[in-house]
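Supplied in structure tokens, the structure appears directly below.
Heads up, one of the protein chains got dropped from this complex, but the rest are sitting where they should.
Then we have chain A:
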Amino acid sequence: MTSGLLFAIVGVLLFTMGGAGVLLLDHLLRRILAFNLMGSGAFLVLVGLAQRHDVADPVPQAMVLTGIVVAVAATALALALARRLHALTGRMELPEADDD
């Protein structure tokens, strides 16, 4: 097993941990963090898989660099929305749907 493949496998684990967190956690801050974990896992899979034969490929690396910056912007927007919700309702959880 090459180190690239190991990175990809860790990325899969991070992705599923984040996915389970998004589904299970109610607190919005934790949910945003879990979503970020999903994103980091996806980046790790992309970069790891591309160099699983131990030769780095610049194209996925550049794509991941773009993705990281977009993820930062999306996180900031999500945090602003969560803060707005907290200012308006005083809660950090989304309201439960009635037909749940």
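We take it that contacts are C-beta pairs under 8 Å (C-beta built on N, C-alpha and C of every residue); 3 or more make two chains touch, one makes a residue touch a chain; residues count from 1.
Throughout what follows, contacts and distances are computed from a predicted model.
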Name the absent chain by its UniProt protein name; which of "MMPL family transporter", "Redoxin domain-containing protein", "Multisubunit Na+/H+ antiporter, MnhB subunit" or "Acetolactate synthase" is it?
-> "Multisubunit Na+/H+ antiporter, MnhB subunit"
Which of these touches the unseen chain: A:33, A:63 or A:92?
-> A:63
In the full complex, which bits of chain A touch the chain not displayed? Write them out.
-> 5, 8-9, 12-13, 15-17, 19-20, 23-24, 49, 52-53, 55, 57-59, 61-63, 65-66, 69-70, 72-74, 76-77, 79-81, 83-84, 87
